[in-house]
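Complex shown without one protein chain; remaining protein chains in place.
To keep things simple, chains are lettered A and B as they appear, and every chain counts its residues starting from 1.
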Amino acid sequence: MNHKISWEKFQKLRGSKKSPYFKKQGKIFHAIMAQQFDRDFLDTTCRLATKTRKIADSKSGKKFLKNLLFDKRAMLYFSQPSSRTFLSFVSACQTLGMDITEVRDPSISSEKKGETQEDSIRTFSSYADLIIMRHHQKDLAEKMAWTMNFIGRPVPIINAGSGKDQHPTQALLDIYTLHRSFENYGGIDGITVAMVGDLARGRTVRSLSYLLQHYREVKIIFVSPPELGMGEDIKDYLKKKKVSFSESDNLEEVVEEADAIYMTRIQDEWDKKGKASQKNYENFCFKKEYLKLLKPNAVIMHPLPRRKEIPLEIDNDKRAMYWRQVRNGMWARVALIAMIFNKGKEIIDF
Amino acid sequence: MNHKISWEKFQKLRGSKKSPYFKKQGKIFHAIMAQQFDRDFLDTTCRLATKTRKIADSKSGKKFLKNLLFDKRAMLYFSQPSSRTFLSFVSACQTLGMDITEVRDPSISSEKKGETQEDSIRTFSSYADLIIMRHHQKDLAEKMAWTMNFIGRPVPIINAGSGKDQHPTQALLDIYTLHRSFENYGGIDGITVAMVGDLARGRTVRSLSYLLQHYREVKIIFVSPPELGMGEDIKDYLKKKKVSFSESDNLEEVVEEADAIYMTRIQDEWDKKGKASQKNYENFCFKKEYLKLLKPNAVIMHPLPRRKEIPLEIDNDKRAMYWRQVRNGMWARVALIAMIFNKGKEIIDF
Partner (left out) sequence: MNHKISWEKFQKLRGSKKSPYFKKQGKIFHAIMAQQFDRDFLDTTCRLATKTRKIADSKSGKKFLKNLLFDKRAMLYFSQPSSRTFLSFVSACQTLGMDITEVRDPSISSEKKGETQEDSIRTFSSYADLIIMRHHQKDLAEKMAWTMNFIGRPVPIINAGSGKDQHPTQALLDIYTLHRSFENYGGIDGITVAMVGDLARGRTVRSLSYLLQHYREVKIIFVSPPELGMGEDIKDYLKKKKVSFSESDNLEEVVEEADAIYMTRIQDEWDKKGKASQKNYENFCFKKEYLKLLKPNAVIMHPLPRRKEIPLEIDNDKRAMYWRQVRNGMWARVALIAMIFNKGKEIIDF
């Protein structure tokens, strides 16, 4: 893991198997962005997630899992509030028996004594075998991964959300949820995914779009108010990768066609006061009557937290997948961490 | 645990063995309020608390205990500051080998993104096998217990303090402290308990009053300034349950008679500025000279934190029980958690 290359070259290699996100054999070391995951990796993640979940059904299985990484320590560095992602990672680490330390309040850190972020995180890395970090600063996780490659005791970095941009483990759990849902119906290849709501600011739909290119004949329908449409960069990317997509501003028309409906919340906390937030986005809510239109094997997903875009009464429908998505997230993270520490084979062999 | 009844019916069944606080065999599932505990449950708690305490005397015993629930995860959701109760529960969970996750700062949660409390706590429950919660909102723990009964993966809730009203595990530890203190003197039946101080606002004395009805021929003396007397609801309840009680505003006169003196602090943080807090409540402090009046086997209790109502010099008297009460609290909580997970028999058989 001691590829010492410049920051510029590091950024250019992004997502490629030659990038220092990977160990020499092409195995994952740092998990920074959805673009670095290929089909093979996604398939392995899903397989491992399902296997560990099954192993954990028995007390002896739980003991086996807890013994896998009892000698490793994960450092959770969360400068942004997020109990959801935080708890999911803590639970994943505990499942594998890891010790956990955390820095949640940035004001606790030495930054106020004039220390650079690089020095702070390098200090944290002294006590850790894995750093899981969430930060409002866009490319800090990537920068730290690069920094780690220079030091004598490099520690893998998992990006648990950076800026508005990347949240790669959320994308992993979405893929895992689709995988589980369509496992007995031909898999993810060939399905139609409608992404609904605030596509301009939701990072989950962006990351998921990146990953869907790895599946054959997937169709994406972007359903949003015109002012909150999917970014041109993603659409260009999909064109280049020959992923079929269309756009719509009418959820009702799309419901029948979709195998997966990925709902998102209007992120009006980014709005200037009293503007878009006053707008009524009712047409981008999943109404109860849509349940009748929806295919029997389709799924409704949501990264949560939700507001009114999915009414409570939908929760009882067996196609409502968002609560299971939460638990899938934990298992996908268990799988990712296991792979970083080369424990995949041991798990599969159990 | 899937009794799906309305919130109204749920509230009506409060405390009754038919309430969904209990599993079908009448075993405890949620621990929400002192009223739900019966004599049988209290006796079992005391027996288990003492047994686990003894088991923990040896290193091998500690290993046995840590193996009981190594496969379970407790989520501590504390929106109110409380290091005392928090630490007690954390220690209890650790004693049983549980993994722990916590949400202590409510601002960390997704509530600010517009999520409902129900969704927040349901999310937390996804990663947990037990939720221990403390919240300023009066009936939130009860509401969450009700919510849990509706979902596919219900998780037991322990109320670690809600509003000004209920703090059922404090009541348990008070009973356990009385039990230990009078174990060799005929038990709690027949004792006289003086509750002293701010009876209007102290929730511990309220909960303890509820529980004392389960013991035969107990006498309660409420000792308080008139304006801080015990609430009518509790007095009515005791009348109905035929528990003998009297009221006094003179601690000194009561000391000789009491087997247990339960001191409490004047909670003037609830007062409007500069009013009652300026009042001198010296008559409701336990003065050093009272030690001579006190029966040789009597006990002085206090839920802590204390202020001047018990001077430091009392601490050295062997009847001062409040520091032992703190540790009793941990063992009572260990017993409660063990019962929720049906580990009682395994502990007794050790």
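In the analysis below, a contact is a pair of C-beta atoms (placed from the backbone, for glycine too) under 8 Å apart; a residue touches a chain by one contact, two chains touch by 3 or more.
Please read these numbers as outputs of a predicted model, since none were measured by experiment.
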Touching residue (missing chain; options A:71, A:165, A:317 or A:346): A:71
Residue among B:83, B:137, B:244 or B:297 that touches the chain left out of view: B:83
Looking at the whole complex, which of B:24, B:59 or B:242 touches the chain that is not displayed? B:59
What chain B residues would touch the chain not displayed? 59, 62-63, 66, 81-84, 86-88, 90-91, 94, 104, 265, 269, 304-307, 323, 326-327, 330
Touching residues (missing chain, whole complex) on chain A: 70-71, 73, 75, 99, 101, 103, 107-110, 112-115, 119-120, 122-124, 126-127, 151-152
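To be clear about the criterion, only the chains that are shown with their structure count from here on.
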Report, in whole Å, the distance between the mean C-alpha point of chain A and the mean C-alpha point of chain B. 41
